[in-house]
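Complex shown without one protein chain; remaining protein chains in place.
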Amino acid sequence: MEEIVPKFNYIVVVILMMTGLWSMLAQSNLIKKCIGMAIFQTGIILFFISIGAKNNASIPIVAKAPLGQAHAPEGSQPPAKPELTAAKAKAYPDPPDVNKLTNPLTQILMLTAIVVGVATLGVGLALAQKVYQQHKSFDEDEILENQTK
Amino acid sequence: MAELPIWQYDTLFLIAVVLFGVTALTMQNLMSAAIVFGAYSFLMCLIWTAMGAVDVAFTEAAVGAGVSTVFIVATIYNTGASAKPRKPRVGFKLFAGAVAVATGAFLLSALPDFPAWGDPKSPVNSTVAPYYIENTIRDAHVPNIVTTVLADYRGFDTLLETAVVFIACIAIYSILRVDSAKSTVDEPDIIAAPPAYDPTDSLIIRQASRIMVPFMQIFALYVIAHGHYSPGGGFQGGVILGASVILLCISFDLKFVLRQWTEKKIMLLTALGVLIYAAVGVACIFMGGDYLNYNALDPVLPGDMAFARYYGILLVEVGVGVTVMFSMIGIYIILASNGRFNRGL
Amino acid sequence: MNSFITIAGVVLIGLMLLVLVRVIKGPTVIDRLVAVNVIGTKSIVLLLFSGIIFGQLEMFVDIALGYGLLNFIVSIAASRYYQHRRCLEQKGQPS
Partner (left out) sequence: MEYIAYILIVVGLVFFLGTSIGLLRFPDFYTRMHAAGKGDTLSTVLILAGCIFAVASQGQMSWLLGLKILLIINFVFIGSPTATHAMMDVGERAGAKPWKKKGGYK
């Protein structure tokens, strides 16, 4: 138990991936294969997000500093439009504490993966629909029988 | 028992999510499977929130509630709704199960090598990521680190992901589109004739969506523009904009929407989004910088060097939003109308 | 306050698991649709709860607003679907 509890997330990831893989292999219905593919994908996304999570950390958005505590940044920046820069930079402390924010890198990889996943789900569904137009069936076994006839 | 690393919700959610996934796959009726899959995505969104990944949760919320289930429903509408019970091939299913379990056992054998859940010192959290966390505010004045990494530090990645969405849209068109004049596709015989227009028929639904759609679109524009300060950005706003038009397609009629958005317009606008993104990069080259290095745009944009990156991110997000919005609409229409682009769900 | 919200959230998830029983058991599609709609509405509440626990509600309220706007689309899509295909249980089709 002491071994398993700190790594519970990986076990759930593996269970989800096994479920998706089994459904892609064994289900004979094409739509269910597509749903299984989506479940497999969420397993992978869960893996990435959970390795990026940190204990006692907040969301990866830099919180505004309480008023009065902020200090102006160093003078290395070109003082092109000083009023804008100063007003903007004063509101935030620099730099934020690394251990207080969750890892943003894994999140952005997965954010794009979700939208791309919907697009690929659409491609899968379109293929299934085309197969249905040709064979009048979603069932793999029936399609094979129709072809061998 | 050791103390749970992350707080109490997560464990409950993770157990519930496995239950939902298995349930969705055991449903015999495909419509049920689609609906349970929608609930699965609700829970997934809650898990991302509990792990502190708000942007991912927002994307999952918009995609799961608005788009993906509707795609599956549209496909089922044009085909048959049931997974016919056949004599189950138990042997093959057991063999597939054995393969899946073997894969799982192989993966689990690596379990001791993984860092513990929520360890701040793990390799993922201690190598590259601290640079992003520390430098975002100074480099771009954007508090939302995810937006900065998405559109600025890893701009190439996002450009190509947007291109992938565009290519997927093209692929669906080339798979399914038929010319309705020479169409040989006949309606599945289960579909009743489309009902004649009856204003009392779905008056409540029509009026409710008439109220909701403008709010959705304004909210989506807010999400795109305010993505620098709160969760949001081009992907989320684009999906919500797409979902608002999909809601119009469902609650009114496909023809009603197609009067405004013809096929040509939708395809051109899908391409326009990628073009905006790429054009920002090319503009950077002409201004004397590297591709997608927004610092080079400093002379034409207000504010100092960091504000050039701030506005560059905004331009890029607009491009992403346009592509995602119109590809979602295009995919929905072509799935719902069975490739004929004239009538459907 | 935070511990109260946490307890309320856990109770809410427990009750959501009761609704899940209806999703699994529900004899027809529409029973499942009703139960899933309830789960969708309750996830708005849970999102706000986790926002209060994180102490940054203004970041989470956008997600909840998005859900509030979007989560009736699926019900309307299903209603359209059955408007065109009149019968719920076709011959020889399990639900």
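Lettered A, B and C in written order, each chain numbered from 1.
What we mean here is this: contacts are C-beta pairs under 8 Å (C-beta built on N, C-alpha and C of every residue); 3 or more make two chains touch, one makes a residue touch a chain.
These numbers come from a predicted model, not from an experiment.
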- Query: Among the chains included here, which ones are touched by the excluded chain in the whole complex?
  - Reply: B, C
- Query: Which one, B:Phe92, B:Phe106, B:Phe156 or B:Phe215, makes contact with the chain that was left out?
  - Reply: B:Phe215
- Note on the structure: Missing-chain contacts on chain C, rising order, are 1, 4-5, 8, 11-12, 15-16, 18-19, 21-22, 28, 30-31, 33-35, 37-38, 41-42, 44-45, 48-49, 52, 55, 57-58, 61-62, 64-65, 68-69, 71-72, 75-76, 78-79, 82-83, 86-88
- Item | chain B residues that touch the omitted chain in the full complex | 202, 204-205, 208-209, 211-212, 215
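Note that only the chains that are shown with their structure count from here on.
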- Mapping chain-to-chain touches, which pattern fits: line, ring, star, complete or other? complete
- Item | Distance from the mean Cα position of chain B to that of chain A, given in whole angstrom | 10
- So chain C residues touching two or more other chains come to 54, 59
- For chain A, what residues touch not just one other chain but two or more? 58-59, 61, 63
- Contacting residues of chain B [partner chain C, same complex]: 7-9, 12-13, 16, 19-20, 23, 28-29, 31-32, 35-36, 38-39, 42-43, 45-46, 49-50, 52, 54, 57-58, 61-62, 65-66, 69-70, 73-74, 76-77, 81-82, 84-85, 190-192, 194-195, 202, 205, 208-209, 212, 215-216, 219, 223, 230-232, 236, 240, 243, 246-247, 250-251, 345
- Contacts from chain C onto chain B in the complex sit at residues 6, 9-10, 13, 16-17, 20, 23-24, 29, 32-33, 35-36, 39-40, 43, 46-47, 50, 53-54, 58-60, 62-63, 65-67, 69-74, 76-81, 83-86, 90, 92-95
- Message: Quick check: in the complex, which residue numbers of chain C touch chain A?
- Response: 54-56, 59
